Each structure stands twice: as C-alpha cells, then as structure tokens.
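Heads up, this is only part of the complex; the chains shown haven't been moved.
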Amino acid sequence: MKILYLVPGPMSRGEMGRKEVERRREVLQSMAFPGTEVSIRDVADGPPSIESAYDELMAVPATLDGIMQAEKDGFDAVIIGCFGDPGLEAARELVSIPVIGPGESSLLLAAGLGHRFSVVTILDNVIASQEHQAHKAGVLDKLASVEAIGIPVLDLMRDRERTLQGVIEAGRRAIEQRRADTLMLGCMTLSFMGIGAEASNVLGVPVLEANAVALKAAEAQVSIGISHSPLAFPRPPKLPVPNTPEVVS
Amino acid sequence: MKILYLVPGPMSRGEMGRKEVERRREVLQSMAFPGTEVSIRDVADGPPSIESAYDELMAVPATLDGIMQAEKDGFDAVIIGCFGDPGLEAARELVSIPVIGPGESSLLLAAGLGHRFSVVTILDNVIASQEHQAHKAGVLDKLASVEAIGIPVLDLMRDRERTLQGVIEAGRRAIEQRRADTLMLGCMTLSFMGIGAEASNVLGVPVLEANAVALKAAEAQVSIGISHSPLAFPRPPKLPVPNTPEVVS
Amino acid sequence: MKILYLVPGPMSRGEMGRKEVERRREVLQSMAFPGTEVSIRDVADGPPSIESAYDELMAVPATLDGIMQAEKDGFDAVIIGCFGDPGLEAARELVSIPVIGPGESSLLLAAGLGHRFSVVTILDNVIASQEHQAHKAGVLDKLASVEAIGIPVLDLMRDRERTLQGVIEAGRRAIEQRRADTLMLGCMTLSFMGIGAEASNVLGVPVLEANAVALKAAEAQVSIGISHSPLAFPRPPKLPVPNTPEVVS
Amino acid sequence: MKILYLVPGPMSRGEMGRKEVERRREVLQSMAFPGTEVSIRDVADGPPSIESAYDELMAVPATLDGIMQAEKDGFDAVIIGCFGDPGLEAARELVSIPVIGPGESSLLLAAGLGHRFSVVTILDNVIASQEHQAHKAGVLDKLASVEAIGIPVLDLMRDRERTLQGVIEAGRRAIEQRRADTLMLGCMTLSFMGIGAEASNVLGVPVLEANAVALKAAEAQVSIGISHSPLAFPRPPKLPVPNTPEVVS
C-alpha cells in the first residue's frame, strides 16, 4: 500500500529543510509493515510551525489541497503531519481514502492502554485545543491532563537532552499529580526525536510517539478496507461530484 | 510476529467444532500483514457461547490461564476471542504482552471514523454490558446505541441470509433513529461470517468486523513495541513475581 | 460605540450582492441601542456560503485578516457574520477587542431561557459541527437537538414562506420529539429573514435570531468593558507584539 | 425601558440601610444604556443576607411577591438582586417579563470568554449550591472551581482592602491551581464594591461583576423582545390565569 505523510507547512523551505523532511520519511518507512511504501510531501504555504489556533487554521487551505491531490495521485491513505490534526473533518469531506490525524489516533490508542492518559505537549497555548481534540475523538473522560514542556517547536531539536528532560518532568507531573498511567507526545517534531522509549523506561509507563501511531492507524485501515464514514463527513454541497464516486466500506 | 487468538470457550468440542476453529484461524491469517503468524487456541472449560454476564464471568478463569500460557509460549500478543472482552483487565494484570479485546478495539477504531457509532449485537441480554464496555473504553460519548438482532450466537451461522438481514435492519434502525454514522458487529461469530462488506454496501456506512480490527490492533502494538500500562494494570499482590520482569515501553 | 459586522465571505460580489450587505447593516442598526454605530464589511476571498467544514475552514484566513484590520480601524467589537463562528478562537488570539460568535452567543443566551434548546439549521451537513459548537460553548448538556430544514443557504431567501414553514416544522419536531423548549435559528441568512417572531408565535416558544443576539452580546461586552480572557486565548508566539498592548479587563 | 432591581431581603431596614439601596440604584443607572431607567426595591421580609440554603429559601416568598408586583407595575424586566438567584424558576412560572438571575447571567457570559471560569464567593457554605447553579445554567463543564474568601456578606464593605485582597488571592488560587482563565464575583455586595477592574488588572483575566452583567442581560432581552420559555416555565396549575396573557416571543 502507498501512504502519504503530508506536512501541513513549508518545512522543506524552512529552518528544518528538505533533509529533515527526508529523514522523517525514512523514520516512517523503517516502522512500516512489509509492503507499505511511505511517501512524504510538505505544502507550499502556511506557518513554519503550528503553536496556536491561528497557526493551525492558517495551515488548513494548503493542506486540504495536498490531501485532495494525494487521493488523485493514488495514495491509499494520507496522514496529516501535525498532532493538532488541522483540517481533519474538512479533509474527510473531500476524499474517501482514510485521512489519519496523529492526534486523534494517539488519543484512541492510549484509551486502550490504561485508565487515564496525559498528553505531553510543547506550549501552554495549545492545551485548550488539545483538550478539545480529546472531546472530538470521544475520549475526554480518560484525559488526565495536557502538560506543556514550555519549548517551542522550532527549538525542540536544538537540545535533545533538554527536550527529553522536559518530557520526563512533564510526564512525571502527569503521573504523580493527575494519576495518568499512559502518555503520548503531543507534537510531531517531538514524536520524531526518538525519545519515547527513553522516557518510557524512566517513567515506567507507555509513551506513545504520534508518528508511529498514525502510520499504524493508516496501515490498519487500508489493510481491512475501512475508511471514515461518508455519512459523518458528507461531501460539501458546493463541490463538483468526483469522477469516480465509490462506496466506502 | 506471533499472535494468538484465544477462544474463551470450548469451541472445538462444541457444536461448531475444530473445523470452525481452524477456519477462523485461516480467516485471520488471510487478513494479516506479511510476517504475522496467527495461531488459534480455545480453552478446555466454560460456556459454549457468551450471551449473558453469567456466561462471560464463567469463561474467565480458563481464559486467564490461556493468556498466561500464551505469554510463556512466546506469543507477542494475544486476542481474547469474544467481543465482550471477558477478563481483559485481569489478563493485563497478569502478562506484559498486549492483550487485545476485540470489543475495546472496535469501539476505539469506530470513534475515529465518525461522530456516533452503534454496535449491532445478538441479544438484548448483552446491551447493558456493551454500554459498560463503551464506558470502560472511554468512548461512551460517541455510542449512539446498541442494537440487537435477536438471534443467539449458536444460530447465527445456520442461516447466513437471515443473519445478514438482521444486521442490515438493526443497522438501519441505528442510522435512522439514533443518528449512528458508523457500525460494528458486536459478536465474534457475527464478525467471522464475512457479512460486513455486504452490510456496508447496503447501508452506506463503515461496518467494522471485530476480528479484523482486533488483529490490526495486535499487529500495531507489537510493531511499535507498545503494550498496556503496568501502572494501570499492576501485577496482583498475591501472584509470584515472574522470572523475567521486563519494563514495558 | 462602533461595532463591525464582518461577513466571512465575498457576499457583496456574489448572488446576494452589495444590496443585501447594506440591508443587513440596516437591520442591525435598527436593533442597536442608542449610541451604537454598526458598520458592515465582507471579505474579498472565500466560499460564497458556509455549509460544510470545508467551507468554514476556507473562510478563515480572510476573516482573520478582517478582524485584525477591524481592531486597527478602531472598532470596539467585531461580530463574525456566520453562525458557525469560523475562526473564533484564532481571532481572539489576535485581537483584544471582543470578537462575538453569533453561534456561541445564541447558545449561551438560550441556555438561560429554558431547560433544553434546539438549533434549527439549514442542512444535515452542519449538524455535527454545531453539536461541537455547543460543546465548545460549554452548554452541550442543554442541547436537545440540531434540526435541519434541508434548504441550502443561497436558496433560503428565494421562497420566504417555504423557509418559514421549514423552520416551523423543524421547530415542532424539536419540541415534540426532543423536548426542546427554546429554539434558535442556526444560520445568519435565516436570522436576517425576519421570521423569528412568526415562528415563535406559532410554536409558543422563544425563537432566537442570531444576528440580534450577537449584536446585544457585542454591545454588552463593550458597555461593561469586558472582553475574552487573554489567558484563554494567548497571543500566538510567532506574531509580532502589537504596538499598544493593553491589559484586557 | 424600565428595569427593576429587586433586593430579596429587607436591606433598607438593615445595617446597610436605605442609603446603600439608593447607591446601588445609582451604580446600575450609571452603567445602563441610554433609554434604560433603573428602579430598585427591596422586600419587607426575609433574612438580612443570603449565606446558606436556609437563607436562600426563606428569602423566596417575599421575592416572588415582589416580582409579580413588578410585572403589574409595568416593568419590562426584573433582576433578582442576589447571586444565588433565589426563586428564579418559580418567578419565571409567574410572570412573562424577563426575570434575570445575576448568577445565571454571569455563568453564561463567562462561558463565552474563555475555557474555564471560577466563581469567587464569600463563604464555603455556598460552594455546593453555586456548583448546582452552574449545572442548572448548563455550563458545569466549564466551571473550574468556586473559591471562597471567607468573609461574611455583612463584613465585606467594612474593609475594602481586605476584601479586595481576598478576591485576588482566591482568584490567583483559581488560576494557578484550577486553570481558571476567567473569574466572576459570586455575591452582589461584592459586585457592587467596584473592585472588579482592580482585581482584573492584577490577575490579568476578566473579572465579572454580577450586577453589570445582570443589567446587560436584562437590557438585551428587553431590547430584542425575548423572554424565558413559557414551555420551560409553565404557569402553575393552581394560580388564576392573568388578565392579559400575551405570547412571549
């Protein structure tokens, strides 16, 4: 199967650059099942990182274009490369292939690993919107907390050790003060740093990396021929009907 | 990876017999990713089918033994072969490999496919307990309804057409009267009948088969090295410490 | 005080045209308290009407520009002219003047008029997103239902009587089948048609028009010197600090 | 429009006296829109202040009389002058003009200013009942906490500085420990002390004064011709039908 990981921002032209884009593809490919081919694209337009509701909404138009293009190009599923899942519902209105939100996927996987989970995220700015994600995913009852480490996206990779310590401290806070028993990294850059296993060893609880979780969700849906419900995400009335409307099953 | 599907009842010695047990293994194997080897076992003791809280609880002791044995035998994950997930929490207290409940997995996948889902199940008897499952899974907010088709487990396979029609009627009820946009088959025997795609084509919404969903959940967790939280499911105080306690990450 | 009603789409260049834009301003001005001056603007870019998640998100970038401009131009408050409140949180991150969402305002007013309210809206497409609005507003517990009349936005004004009858039927359904005791019109075009009082007389319950409600919310907040919480909607990290940062109280 | 602020206790004959009653009228009048005329009355009978469920219920009979009289006297709306909204539902059964509860109004306004709000109130005694108010208003999901400052009503005005400091400390507790982003003063005497803006400046979040909020709610409802739902608050079966029953719209 062919899966596209779509970065909802112009990463290849930014500070991180094309090299980081390619590195992310390789990380994903290395985690894939045999037979899965992972591609990666970023979009031409939008904020360099997503750290506010404003960033998130500004990233959407180009991302939706990229998702429609992915379906036309024959991808079997597309992953929106941001934990905030920008444009997820709208994307599902536009295409019938699975559109995977790493945030949603991680929240749903975590709900099956314990009783209460916490999201370890970047900045206080995004706490409320990640709580709202948990409501949309339907698992708000199990959300123990969202804990921010206080490091902006573009600084995360500058000092791996500092970031790892921030994650461990935030995770410990979630465990000790909010009774979390399961954690997830609430940011894709964080998830791609390869710190989940270390944090998990120190903290003694699962620490989900959203990139791996999203890939597995995409592979699972394609493998069993399932996608989002067309009744839940009906095609917008003002779009032309696609050439080959197929029943999603 | 090696995955065990454990039937929590003496199916091979019952009406369905060893042939049906083997058929189920083949169905699962056919849906697996390359590199996954599916085994199947049933347990020596317990009710012939699970259609009440009584049945479910009577199935647990032998099932827990089977799960502990599976870990000793080197399986990477075990699937409890009943939508009711009998003994799920207890099993997770006992082993560190992933223990997959098909009910829990299906509820969590469905939560990511739409806004409201319904379970199409066998008898009225199990409605309340499946509602409790949705609470335990953390997705009660998205449960539109549990709809029973009124056919006991052991009769489901006697008349495929009648069963399919029952599923379609129950599904339509869920869609039209309860605004469900996504469905799942709330019984393993139902899930192994190969009727999901047909029902989905007729109803125009995804219809999850719990066997496929559980297999994908097992493969995903093993693939990314994640299992349930040892903090959420601590080892019972009165069990001997296992020989090789490993940190689950 | 000076209040801007910002239409989040190019209404003046579309079918409805500049005349309808001006008419709406006059309607709002006629409902204002003495001393309130209502202006109206639309945005240059975006979908002609908002009837899906896709439409809503495509409307946001131009709308956010319009809101930032409104603050620079000295308006005391701005109303986003769409019941779906597109970009509400992001807008509040960007400016310190009150940003009024007619949907949010109507949901909160309705919560104070009875025990259970329903939204009478246009198409099934928007039901799920209006339910999410109720969650975001914090009043999901009182939402009896969202009822669609099945008429697209751009057809509402073509046949006033048909639209009114649609509202009455949907309202009656909400009252009789979902025990709603209060209604609101969940679309701005619907709200500007002057049918609320008629529907209310027929149905015997309050029928809120979102334009009036939003105007009163804006006037109230300006009058008592209150705006949204800067702690809830912090300024995005990657925006320049404004010239005159003022404490919102 | 004519709005009556009805003090649900014999304030003019108590410690605070007629002068404080008149001062409160002036405060309200000064906050009103042009064209609004604010009157004030207290009731002959009841507890000197409301600090328990007992006080609240003892205040009700005289308050309900006062509200019925207000409608007969031609007032367009009446505000119950106590944050606890004593007798609110019963009053709405008795009259068709808007009956404004300052508690309910403040809770609903706060829900639109941020994600989580706290009530800063007088004594621990009233915490549980203010939590019930939030449930009745429908916004319990957004209530971060009720924080008491530990000063009885009749002592609040004796030492303005001590009261202000109490509010600031309680507000800081709410912000830091309960993640509140918006505050309200949960007592009318507190609201009439003119300390909201100071507390807001220190704490950096909106601090609602319930008197202002209630006045704006009354003005808004009268201005757009809306009142509570007669379906939600039906006339008690054992009262005589009023002379001029009018459809509320």
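Should a chain be cited, it is by its letter among A, B, C and D, assigned in written order, with residues numbered from 1 in that chain.
One rule holds for everything that comes next: a residue touches a chain if its C-beta (ideal position, glycine included) is under 8 Å from a C-beta of that chain, and two chains touch if they have at least 3 such contacts.
The structure presented is a predicted model; accordingly, all values stated were derived computationally and were not measured.
Chemist: Of the identical chains, 4 are shown; go ahead and state how many the full complex includes.
Modeler: Result for the total copy count in the complex: 6.
Everything below uses one rule, namely that only the chains that are shown with their structure count from here on.
Chemist: Which other chains touch chain A while also touching chain D?
Modeler: C
Chemist: If chain B and chain C share one sequence, what is the angle of the rotation that overlays their CA atoms, in steps of 5 degrees?
Modeler: So the copies are related by a turn of 120 degrees.
Chemist: Would you identify the chain whose Cα-based centre sits farthest away from the centre of chain A?
Modeler: The chain lying farthest from chain A is D.
Chemist: Report the inter-centroid distance (CA atoms only) between chain B and chain D in whole Å.
Modeler: Computed value for the inter-centroid distance: 53 Å.
Chemist: CA centre of chain A versus CA centre of chain C: separation in Å?
Modeler: Roughly 31 Å, centre to centre.
Chemist: Where the centres are mean C-alpha positions, what is the separation of chain C from chain D, in Å?
Modeler: Result: the chain centres lie 27 Å from each other.
Chemist: Which positions in chain A are in touch with at least two other chains?
Modeler: 128, 135, 232-233
Chemist: Considering the complex alone, what residue numbers of chain B touch chain A?
Modeler: Residues 31, 33-35, 101, 104-105, 108-109, 111-116, 135, 137-142, 175, 181-182, 196-197, 200-201, 204-209, 212-213, 216-217, 219-220, 223-233, 247-249 of chain B touch chain A in their complex.
Chemist: Flag every residue of chain C that touches chain A in the complex, lowest number first.
Modeler: The touching residues are 47-49, 51-58, 60-61, 64, 87, 89-90, 93-94, 123-125, 128-129, 132, 135-136, 152, 232-234, 236-239.
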